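== chain A ==
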Amino acid sequence: GGSSEASGTTKAAEPFRIAVIMPSATTDTAFSQSMWSALKTVQADMGGESAVELVYTENMFKVPDAAAAIRDYATQGYNLIVAHGSQYGSSVEEIAPDFPDTAFAWGTDVNTFGLDNVYAYTAAAEQGGYVNGVIAGMMTKSGIIGVTGPIDVGDAHTYISGFSQGVALTNPKATVSKTWTGSFSDVALMAAAAQTHISAGADILTGSSQSVVGSIGAAEKAGAVYWFGTQADQTSLSPKLVVASQVYDWVAMLKEIIAATETGVYGGKTYILTLANGGLKIGFNPDFALPADVKAKADEVIKGITSGSITVAP
Partner candidate 1 sequence: MAEKKNTEGLEIGIRVLVPVAGVVAGLIIGALFLIILHARPLEAYGALLRGAVGSRFGITQTLVKATPLLLVGLGISIAFRASCINIGGEGQMIMGALSATWLALALSGLPHFILIPAVLLGSMVAGGFWGFIPGILKAKFHVNEILSTIMLNSIALQLMNFLLQGPLMDPKGIEAGTYLAQSARLSKNAWLTRLMPPTLLHSGLIIALVMAVIVYVLLWRTTIGYRIRAVGLNPAASSYSGINVPVNQAMALTLAGALAGMAGAVEVLGVQHRLLEGLTSGYGFTGIVAALLGWLHPLGLIPASIFFGGLLVGADTMQRAVQVPSALIGAILGLIVLFVSASGIWTQQLIRRIRSRREQL
Partner candidate 2 sequence: MSSAERTSADHIRHMEMVNIVKTFPGVRANDGVSLDVRTGEVHALLGENGAGKSTLMRQLYGMYQPDSGEIRINGEAVNFRSPADAIKAGIGMIHQHFMLVNTMTVAQNVALGRKSTRGLRLDLDVVSAEIRRLSAEYGLHVDPDAYIWQLSVGEQQRVEILKALFMGASLIILDEPTAVLTPKEVDDLFVTLRRMVAEGHSLLFISHKLHEVLAVSDRATVLRDGTTVGTRLTAEVTREELVKLMVGREIKEPEIRAPGEGAESLAITDLRAIGDRGNEVLKGIDLTLRSGEILGLAGVSGNGQRELAECLAGIRTISSGSIMVEETEITGKTLTERINMGLAFIPEERMRDGAIGQFSVLENVFLRDHSDERFSTSIFLKLGEMEKHSTNLVREFSVKTPTLDTPIKNLSGGNIQKLILARELSRNPKILIAAQPTRGVDIGASEYIHKTLVERRDMGTAILLISEDLDEIRTLSDRIAVIFNGQIVGVMNRNEATVEQIGALMAAGTH
């Protein structure tokens, strides 16, 4: 609830109202959660519930339902509607023109449909993947690295693509072998996939973040098998095994969008999270004893990507 708290205060004190529509639960330790916690951070930074009203709709994997939610929120006069799923594109394209005073943000994609009240956003996941790959290449002893994931699309694809390039840079002889389970929720199969990599000699595992929960158990049973994460900081899931995670940080982008809407700009811009603009961060596990030379190499690569001297293909 909380739509009536601000009543009675002056216009200037009315909260900024944000609604977000997400394809999975706010607790998915992945895509949806990354946006939800960013929004929570924004809310806290801007002065809490009295300054920012925040509502959500989760598990909207059906597009028509999401479309209904988007329209409903727009009708209720929310200032910013975040459609956090690439599948919502056509709904945003259709609904946004009916609500010219509402800002829409949708991702992950780069297309604003030429509408001036639509922002698009995406993450250059290949960049963090590259950094993770560079570290992994230096740390593997067996020369075998396992990748697990649900299906080979979206930022999972670009992350792995960057990761493989990174490994190739520091350890050209290492093999990166990939398994895809074909399901976003089948944790048991994901665990079996990780186990299979380990049996085949892998001493480092990574994958798009849904797979981490499946892989941890297998990795913990095996002992000295390390994990690289993406999308969110996964250190807390296994402080022993996680080396580093690529973290999506939507906070800066969201703040920028909010600031823009207050000057009357409701869209027309595409944001791509990169290491350079601070949208992507590499979260190192503080408790993990990363060898100094490896850390140095990682920092060097981050600097290279930031400065543009290293480019990574998605």
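One rule holds for everything that comes next: a residue touches a chain if its C-beta (ideal position, glycine included) is under 8 Å from a C-beta of that chain, and two chains touch if they have at least 3 such contacts; residues count from 1.
Behind the choice of candidates: all candidates are chains of the complex that A comes from, given by their letters.
Please read these numbers as outputs of a predicted model, since none were measured by experiment.
Visitor: Thinking of the complex as a whole, which of 1 or 2 is in touch with chain A?
Guide: Selected candidate, touching chain A: 1.
Visitor: Spell out the residues on chain A that touch candidate 1 in their complex, using ranges where they run on.
Guide: 1-2, 23, 25, 55-59, 61-65, 67-69, 71-73, 75, 86-87, 90, 94-95, 98, 108-111, 122, 124, 126, 151-155, 157-158, 182, 313-314
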